[in-house]
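Only one protein chain is missing; all other protein chains are in place.
Here is subunit A:
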Amino acid sequence: MKLLRVFAILLLLPAPVAAQDLGDPVEPVTSVETAFEDEDEGLTGGEVIDELAMQNLSIAIASFATDRDVSTPANGNGTAALGNELARVVFNDLKNNGLFKPAGPDSLPKPTYAQITAPNWPSWSNRGTDMLVHGYVRARGDGRLTVGCYLYDVTLQDELARAGWVVPPRDWRRAAHKCADLVYATLTGESPFLDSRIAYIAETGPKDKRTKRLAIMDSDGANHRFITTGRSTALTPRYSPDYRRLLYLSYTDGNPRIYIYDIGTGRQTLVTQSTNPTFAPRWSPDGKWILYSMAVAGNTDIYRVSAEGGPSIRLTNTPGIDIGGSYSPDGSKIVFESDRSGSQQIYVMNSDGTDQKRLSFFGGRAATPEWSPRGDQIAFTHIAGNFRIAVMSPGGGGLRHLTDSWQDEAPTWAPNGRIIQFFRTTRNSGTTALWQVDLTGRNERKLPTPVDASDPAWGPILP
């Protein structure tokens, strides 16, 4: 018998299914135009940087200057005030993620527009600043904004990197995130991660009657939007790699089913036209494939379907629960969860379902594996007493616990594979919150969300 078999010809119908739980559509993502080329390519080495040394590097982020203070839809007080806000966003990106020793614009002198490309070196070296970030914002004739970002080494009195972006006023924060990413990537040699978004589930209400809504926000919690109204329970979202779609589970027709929600049109379709319940949706890294899990007569297996519809292929066929799944960055392998051995454990298989092997041999249960975008680690939930976020190598070795709380689960990787978000449930009260921790296990912090939050899914770097 063939391991893989076409389960059924289940076409994705273009017509939207009853979308009674959806709110107004939100703005789709647009790509940011580069204003001038980065003259310094920055460091590109693959070495993991020394986190402690990094945290001793002092970096000043001065208010961004403007050539002339004019009104802008991005800030009620004009482009000069917007310049200060831009620097604040850069400062908070670095500070909140435990990066370097940053000082923000509110505690620093404001450079003039001319000083952006010719820093006042003595004033910065007198403050003991190692690195300096300058920037400017300029209102363009076409209504958009140009934002420039410069990184200087104060000791060397030299420019390390510069970049500029043209953004519509509503995307002004993205320019600041890109500036923070430029600073981070240049100084550490790591890939950027801050100009990205997070999908998650917003929770309100008592423990036995929780309202759970699909919501999205920027990586720093700004631009928060609800996608569903909360009339039916929504769970486990995943952003498509191009940010155009969201996969999530909804009880909108009374049963748990995976939907593909199109962000631009606000319409959604079922992942498969089956009456069986579907769970645990995932994207392939290239966005061409969707993994989902489906229970047939109580037995749950993992299926793969083209993101454009067509037949579903069953990838697992053992009795028991095979669920979840996360692709390796090259798309060749899938790490998933199965209780075929008697308890939840982590397995790996080729992306066509062949060569299934158990990876986790730690004692306790191991669940919700997520492959790092760098490919070098698998994050998961280790259940042995407490529920803890842990990482291991793709071969199953090198177990390291990153958190230790009563119930931490569902890790999701930053686009650069250096930070993990997850959600933490409080014993008894059942309240939930999004948290993040870096790969060293340090810099654990709670993310600000308007209400309780669970099931985070961190998307890739924005276009």
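As a working rule, a residue touches a chain if its C-beta (ideal position, glycine included) is under 8 Å from a C-beta of that chain, and two chains touch if they have at least 3 such contacts; residues count from 1.
Keep in mind that, in the parts below, contacts and distances are computed from a predicted model.
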| item | value |
| --- | --- |
| Among "ABC transporter permease", "Dihydroxyacetone kinase subunit L", "Peptidoglycan-associated lipoprotein" or "Putative DNA modification/repair radical SAM protein", the UniProt name of the subunit that does not appear here | "Peptidoglycan-associated lipoprotein" |
| Selected from A:23, A:189, A:329 or A:430 as touching the chain missing from the view | A:430 |
| Which residue of A:381, A:403 or A:449 touches the chain not shown here | A:381 |
| Option from A:66, A:96 or A:236 whose C-beta touches the chain left out | A:236 |
| Which of A:223, A:273, A:407 or A:443 contacts the chain that the document leaves out | A:407 |
| Sole contact to the chain not displayed, among A:90, A:151, A:280 or A:335 | A:280 |
| Residues belonging to subunit A that touch the chain removed from view | 206-208, 210, 212, 233, 235-236, 249, 254-256, 277, 279-280, 293, 295, 297-300, 321, 323-324, 337, 339, 343-344, 367-368, 381, 383, 387, 406-407, 409-410, 425, 427-428, 430, 454-455 |
